[in-house]
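The complex appears here without one of its protein chains, the remainder shown in place.
Our next item is chain A:
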Amino acid sequence: MPNTSLRGWGRTAPTRAHVVPVRSAADVTAALASAGPRGVIARGLGRSYGDPAQNAGGTVLDMTGLDRIHSVDADSGRVVVDAGVSLDTLMRAALPFGLWLPVLPGTRQVTVGGAIGADIHGKAHHVVGSFGNHVESLDLVTADGRAHTLTPSDDLFWATVGGMGLTGIVVRAVLVLHHVETAYFTVDTEQIDNLDELMARQSVDDEKYAETVSWFDAVTTGDHAGRGLLMRANHATLDELPPKLRAHPLRFDAPQLLTVPDVFPPGLLNRFTGKLFSELWYRKSPTKLGAIQNITQFLHPLDVLGEWNRGYGPRGFLQYQFVVPLERGDVVRGVLDRMHAAGQVSALNVLKRFGEGNRAPLSFPRPGWTLCVDIPVNDGLGPLCDELDELVLDAGGRHYLAKESRTTPEAIRRGYPRLDEWRKVRDAADPTGVFTSDMSRRLELTS
């Protein structure tokens, strides 16, 4: 009997499922044995925006209890962790050893299993690739209840990386972390007047920085349309730290100031507040080179506000993220123009240049521009997004499944030409279709 309502971080499209907490690989095997006809999917911390960790009428395994860090090897950087460990927890454990997670997305509240399933990326993608590139091996419980240790030489490993949990349940992984001297960044921030300049500027000197991202304003129009902040950083060395930070250079410096209460009315984010926010965000950081910043300041400014997704009110919001080839940077402008013409407001827009992709058939990153916008759900958003899909797909681009919540099966087939190759590997591992999710039904990822 379905008994728990689940929804994604975008707070849209809730469905109900039977949620089973698991604390061991044996629990996973037992849950698979007793699964009903509507199948099973794993869920971590629920930070995917849409519905990949929901399974209406079926079973959802709550992986957050499978949370042990088994070992940290300071010399090799190798860590052995359970799938339910969050990146936040892992960072806190690894930093004292001078180890840094090479791939960090916009939040640290993601489990290792979820990071593998979505093959997440961060601001360092152009240098280090995505999460799957740093997994040395993973333990996967397949539909028959057996655990397999997979390495990058296995096709099933790459089908699992980016496979949105549909190949089996990842229970443990061996990751290889990077060595750092400090937990701080030296950050170069440039305030740039418009989108064309921003993209031109972001295209040079990329290789000099470990992390690059730009935030820009999509509300302002005219000559200053797309004005923004280009932020690029390297890990600070011990010598670069000011004396007061030098005493504890590996301190996990990530403050959270307040939690957003769940009281926002619909329509809070509108043209006016969007403009105000964009103005403040732009003004807060004038051009400055070589600033020392902590993890929150540089990587996760939104983590300062816990539960910030509540700010979008009861109908929730969606994140629209796509990648287009580098030579099609014009699509970024096209998307913003269409959004503007349709009167849709996105207060925070993130632009990034991806480096090389990896072998995983459903991995999102590929060389190109990736744009991410937040839009509150309102009438007219559906048709607008369908139009944006056409722009993106016609340019040879695709959508990020971890943030997807409304596109069509056809759009995914076009964006991921290796879908059938992935399905073949998946179907061999799960011939009776035990693993399924609201997303896999909605996008017809599995048959």
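Note that a residue touches a chain if its C-beta (ideal position, glycine included) is under 8 Å from a C-beta of that chain, and two chains touch if they have at least 3 such contacts; residues count from 1.
Convention: contacts and distances are computed from a predicted model.
The protein name that UniProt records for the chain not on display, among "Decaprenylphospho-beta-D-erythro-pentofuranosid-2-ulose 2-reductase", "biotin carboxylase", "Xylose transport system permease protein XylH" or "MoxR family ATPase", is "Decaprenylphospho-beta-D-erythro-pentofuranosid-2-ulose 2-reductase". Interface note for the absent chain: among A:P383, A:P417 or A:P431, the touching residue is A:P383. Residues of chain A that touch the chain left out of the display are 1-2, 5, 10, 12-17, 38, 49-51, 55-58, 315-316, 318, 377, 379, 381-383, 385-386, 405-406, 408, 438, 441-442.
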